[in-house]
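Single-structure report; data block below.
Presenting subunit A:
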Amino acid sequence: ASRPIKIGFVSPQTGPLAIFAEPDNHVLNTFRKQIGDGIMINGSKHPVEFIVKDSQSSSNRASTVAQELIFEDEVDLLAATSTPDTTNPVADQAELNGVPCITNDTPWQPHFFGRQGDPAVGFDYTYHFFWGLEDIVEVFMAQWAAVSTNKVVGAMWPNDPDGNGWAHPELGFPPVMAANGFELVDTGRYQNLSDDFSAQISAFKNAGVEIVSGVMIPPDFTTFWTQAAQQGFNPKVVNVGKASEFPQAMAALGDRADGLSVEVWWHRTSPFNSSFTGQTSADIADAFEADTGAPSTMPLGFKHSLFEVALDALQRTEDPTSPESIAKAIGETKLDTCVGRIDFSAGPVPNIAKTPLVGGQWTIDSKGNPHLDITLNLGHTDIATTAEMRPIG
Partner candidate 1 sequence: MANRILQALLALTILALALAPLWAGRADLRLLMEVLAYLALAQMWNLLAGYTGLISVGQQAWVGLGGYLFFALTILGGVPVFAAFPLAALLTAVLAVPTGWVAFRLQGAYFAIGTWVIAEVYRLVAAQVGALGGGSGISLPVAVAKSIAETRMGREYVMYYIAFALAVIAVAGVWLILRSRWGLALTAIRDSEVAAESVGVNTMRSKFLIYVITAGLTGLTGAFLFFQKLRITPDAAFSVNDWTAFVIFIVVIGGIGTIEGPIIGTILFFALREVAADWGTWYLMGLGALAIAVMLIDKRGLWGAIHARWGLSILPVSRNLPD
Partner candidate 2 sequence: MTVLLELKGVNKSFGALRVAQDVTFDLPEGQALGVIGPNGAGKSTLFNLIGGALPPSSGQIAFDGHDVTRTPASARCRAGVARSFQIPHPFVGMSVFENLLVASSFGESGHTDPEAAAAHILDITGLRHRANRHAGSLTLLERKRLELSRALATGPKLLLLDEIAGGLTEGECHDLVATIKDVQSTGVSIIWIEHIVHALMAVVDRLIVIDFGRIVADGDPATVMAQPEVQEIYMGISVEDAA
Partner candidate 3 sequence: MSLLSATSVTAHYGDFQALFGINFAMAAGETVAIIGSNGAGKSTFLRALTGLRPTTGQNIQFDGALIAGLPADAIHKRGLAMVPEGRRLFPSLTVEENLQIGAAGGRAGHWTLDAVYDLFPDLRDKRRNGGTELSGGQQQMVAIGRALMSNPKLLLCDEISLGLSPKVIKDIYAAVPRIQAAGTSLIVVEQDVGQALAVADRIYCFMEGRVSLTGTPATVTRAEISQAYFGLNTEGTAA
């Protein structure tokens, strides 16, 4: 066979965000199996080699491993997922050193603007697909509206790329909330991995907060939610990004997780199929659960779609030895993946494609197992709702 294609993949396999990387091995194996001895690129067969690196949930580390992949392994294509701390530095190195790069699982504003992107210009080598702040705002707002409350919202936004993005005075939650008559109680950006949230909690209690919303890393939400109980603080609606996206985290909270709501970006009931393996979303979920015994999570679909896009682009590449040619192929992507249609020409800004986002809520069954229902589909009529939104408790 001719020259092997090297794909470098960076994700937070350890550290506070490790849970996002849980599906990595399963997905990579699925693709390795499917690829077999290679893929056809412009008439000749090329073996494909995946080189996986751990960002340890740290942007410094992510930047270092990206450089290793570029300079030592000399990969043809970079891929990275899960939060700006990993996707941004990898994309930065790729852009500067002229290596094509595909990323997802980071809201597009923190990714694009966090990298000083210019909507008029865009980037030459780096492409990203995910939903955006406008979507999360819409979903959360709908969830708040679905339950009768005093419309007082306590915000838990950390001082990290997501937190700063969500809290952004123009692009983030605050303006839209004001426009829709929600009162915001914001105690400011807290540091991640904080020992103590009593300040936020008492502020919320004082302002009579009935809705808590934010984007917290799993360990912090556990601390927060535990101390909320200690302080006797019981809001009606709680939807926090990241932390409550994962059944494991919910299971750890036990009954206290019942009724927590969250945004849903991929689900076993999603109506989309894999372009590469032909699996339905349900198939993908089942295969994963059969393989690992762990419940399927949202990142599963996105890891899968990431490599769908990568391989599709490679197969359309004219000259696999030329980064420019690969980048061009990626830019021309129009592909129906297991997370929806990816089309970088249709994005809000260059190099960005958007995927659908809906609302969901957790129920803890009698055996203490968490189940995620789709409660709001907000116009994405192709995605069916499976339950009604309800207040906590």
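The criterion applied here is as follows: contacts are C-beta pairs under 8 Å (C-beta built on N, C-alpha and C of every residue); 3 or more make two chains touch, one makes a residue touch a chain; residues count from 1.
How these were chosen: all candidates are chains of the complex that A comes from, given by their letters.
Given the structure is predicted, the values throughout are model-derived calculations rather than measurements.
A.B. asks: Counting any copy, say which of 1, 2 or 3 touches subunit A in this complex.
C.D. replies: Touching partner of subunit A: 1.
A.B. asks: What residues on subunit A touch candidate 1, complex-wise?
C.D. replies: 58-60, 63-64, 67, 71-72, 84-85, 88-89, 92-93, 95-98, 110, 114-116, 123, 158-161, 163-165, 189, 191-192
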